[in-house]
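Contents: one structure, followed by commentary.
Of the protein chains in this complex, all but one are displayed in their positions.
Here is chain A:
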Amino acid sequence: MEHRSSIEIKTEWDIVAARQLGRNEAKSTGFGTVDQARITTAISELARNIYLYAGKGRIEIVPITVGVRVGLLITATDEGPGISDLQKVMTDGYTTSGGLGAGMPGVKRLMDDFRVETEVGVGTTITATKWLH
């Protein structure tokens, strides 16, 4: 099998594939079990959001080095409906799907850097980085 660092999210099982890939990448980057769990969970949330709200999209997981810092960069892209009220989405407990409403703010807390670019009707790109300390 060729080396794949990106997973197309179309079905619920692609979420499993994405976080499996994330776990492997996290492990080989040198993260401990707690951070591995954090990264895998964050990927799971991002992938599920793609599946639930955009229908399809892509999760990319890339090891990065900036200066002396090593980390894992996760990019979630979709061409879905976009997020109309980002502030609301980032509030704990806000949900439109009947879930817990902890996903997006949770991912932000699980990761070190977190950025959302979104435009209604165009799509959403979320980048999140975890640094190896």
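Some notes on this structure:
Operating definition for what follows: a residue touches a chain if its C-beta (ideal position, glycine included) is under 8 Å from a C-beta of that chain, and two chains touch if they have at least 3 such contacts; residues count from 1.
We take it that contacts and distances are computed from a predicted model.
Taken from the listed names "ABC transporter permease", "Acetolactate synthase", "RsbR protein" or "Fe-S cluster assembly ATPase SufC", the protein name that UniProt assigns to the chain not shown is "RsbR protein". Taking the complete complex into account, A:Ala102 is the one of A:Val70, A:Ala102 or A:Val116 that touches the chain left out. In the full complex, the hidden chain is touched by chain A at residues 2, 12-13, 15-16, 19, 23, 33-34, 36-38, 40-41, 44-45, 48, 92, 99-103, 105-106, 109-110.
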